[in-house]
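If you scroll down you'll find the structure; I have some questions about it.
For this view, one protein chain was removed and the others were kept in their places.
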């Protein structure tokens, strides 16, 4: 059976695994990500690959990384969090390991894993949205990974949803990511806890969780408080879901997907996020009463999606 | 050489032609569209097809129509302007003509024509935006027409660009079409001519063209006035271009296309529309300094695109 | 006891009364408004005044009219619904009746009546918002009617609340009136009944009230349906209230009033409108936890406010 290595290069750790044709991870390893040290990150990728290839008969290596990957799946054009600019990652890892290598955007890898082995394995057209620190996106269209003319398609977190809206980390204003990311959730929660009148309910529970300091509030705290029924946290999650759903309504007009798969840490909130998102989506679809509707599902592969998708995409 | 018939079903006329493999129209005919009389419109489609098939050895017929077409390219699910609901158009035309028939969305047909024989024939990934009464859209991705899970992808005029913005003809608020269509252009021009303070310059030239009545102003008048340098008309066209370009910036994040092709009657304004659109697009692309940019081109096939694209798509 | 005549010039009727110093109307009369016939409207004002003055010992006449009234309270500069442009109304009515006359904006008259004898008689600083076909406004500040440098202050319906938002009847975009007037309410209700996906709930009750035709839906129907608990109507009223309340939050920053008085036909919805408005207002006040809050009250004088206020203001 054909085996490949998938490497998921994240901001804090590099996780890798040997993946079989059914998407099962049969061996794993990991390293901490050397902080913003571009060559050291490459070295760590090589290291996990060698470790796994020493024990398994591996055909090919797929490396999933944040950032803009070129259409040839070989170079990282721009990955600000990893301090990479125009890096020939494929060739460097291939030269060091002696294996064929394919580089892929990390959201693409996760989408492919959900499409092949997870929440969207029954459809041909799916959109992945990952709600983590930022908002990632990727699309599988007509059963194939869609990468665009230059390899950078699917940056769905940068749909502009509010003209002259809040600044996004990318420097633009009003991007979906500035409204529907975990960072936006935390920013809003901290504003509420600092006395902003803009939110209903009391910040008492959130402040209590955070040791009394607004700046100590984290995304998982908001999720936990919402699951306990705290009105402010429920509102914050629903506000995020409302923005997400309105953007999904636009994406229905664009892609007409069969399924949206929602992943990322904030998706742990489950129906507290997805129900408001679906409600907003339904109310944002043009001609909505005359067409089949996309379904919305939670991602099922969790943190493994990056490894599995990178490994499997490398074979395609 | 293989010949096919393309039929372009518009709100005012039904135009048809025999199209060869190089996209040339070697014979033409047309009828007026029977107003909102669903069976009569089908009859007219049959009539133009028979007329052309009588003189040419036709293999297949492609019918391009506004509205939602199903993924099987056989039924019109919803076409409000033609009074069609869930119409088995393919089978009706095939039964009456004895020829194989494919039904396609009209914007898809036009996009395909530009991709195969027109402004985008050198690329694999292109987005068409037609700026007419409404805003139509269609996408060719990885060299194939992209239709979505249910056949309704590419409704790009219904991207929501302004939350709680102006009503769109589709019943939603803030759609691109409500800001960047010919209808929006005319609405703004008439508002300016009726005394709205919201626009710079004087409505004198536009009113003069329209015989003194704000309600008489049309889209071509705005284009003509802009081409003569009228400051109000130039502003109106640039405002439309600004909205279009901001949406194109979002579509770059979504599709990463090689080319945008801009068609429709308003595109006759040329650089008066496209320059502001490109400027706004450039300022709306995430990570714009680290990636290749999409180019923006005018459609080259004009009104023939619908016939040519429907005919050629039927062969695919 | 000093008596004065108040005349309330509306779009459909001209109502007049003799008002005593305590704000009581001791005699009344009315005429239909001659449609857009400027001199005939003046004639009707003269006629009701003569009729009342024949029976009562009247000192002065106050005429309340929609439109821009000059700072000298004598001329109507602009009243589009009455077809008046720069009309010396005070002098015309005075010459014809032999009585001293003062002209006042109709919203000013209503605000003054509520301030002197109605919902705001216990405070010095109040803001009136009337939610009728349009959104009217007027302010009493430090116990005095505030008219501005040119007589046109308090046009609160034309606060811009949404950049590039919906067109207002005034030709601008995004005015409060385009979101929080009875006209906006009806427009939204009709859109929902015509199939817009943008609203929750079913239009069945509203359509039933309107005889099955979306275009037959009126504002009072929406109010009645909301009072019966219809989810769509409740939502429509709450959406209006949300816009109103957000604008009231801005007006708190501007005026720091003791009281908002809400009048006009849509205010008949009572808490269905006011509760969402107050909630939104509370969430839109800068430094809201460090300041006294304005209270929100329904107008108490109903349709008499125009007569009473015009009569009483004429004495000041």
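The chains carry the letters A, B and C, assigned in the order they are written, with residues numbered from 1 in each.
In this text, contacts are C-beta pairs under 8 Å (C-beta built on N, C-alpha and C of every residue); 3 or more make two chains touch, one makes a residue touch a chain.
All values derive from a computational prediction rather than experimental measurement.
Asks: Which listed residue, C:81, C:124 or C:303, touches the chain dropped from view?
Replies: C:124
Asks: Just one of A:40, A:83 or A:162 touches the chain that is missing; which is it?
Replies: Here the residue in touch with the unshown chain is A:162.
Asks: Hey, which of A:25, A:40, A:83 or A:191 is the one touching the hidden chain?
Replies: Touching the chain that is not displayed is residue A:191.
Asks: Out of A:11, A:72, A:171 or A:229, which touches the unshown chain?
Replies: The one listed residue touching the chain not shown is A:171.
Asks: Please give every residue of chain C in contact with the chain that is not shown.
Replies: The list for chain C reads 68, 77-78, 85, 123-125, 141-142, 144, 146-163, 168, 170-172, 175, 246, 249-251, 253-258, 284, 286-287, 290-292, 294.
Asks: With the missing chain put back, which residues of chain B would touch it? List them for me.
Replies: Interface residues of chain B facing the absent chain: 163-164, 195, 197-200, 279, 282-289.
Asks: Applying the definition given at the start, please give the residues of chain A touching the unseen chain.
Replies: 162, 164-167, 170-173, 179, 187, 191, 194-198
In this section, only the chains that are shown with their structure count from here on.
Asks: Quick check on chain A against chain C: do more than half of the interface residue numbers occur in both copies, making it same, or fewer, making it different?
Replies: Same-residue interface.
Asks: Once the Cα atoms of chain B and chain C are superposed, what angle does the rotation have, between 0 and 180 degrees and to the nearest 5?
Replies: Roughly 180 degrees of rotation.
Asks: So, what's the distance in Å between the C-alpha centres of chain B and chain A?
Replies: Taking the average C-alpha coordinate of chain A and of chain B, the gap between them is 34 Å.
Asks: Round to the nearest whole Å and give the separation of the Cα centres of chain B and chain C.
Replies: From the centre of chain B to the centre of chain C is 45 Å.
Asks: Where the CA atoms of chain A average out and where those of chain C average out, how many Å apart are those spots?
Replies: Centre-to-centre distance between chain A and chain C: 51 Å.
Asks: Show the residues in chain A shared as contacts by 2 or more other chains, in ascending order.
Replies: 163, 284, 286-287
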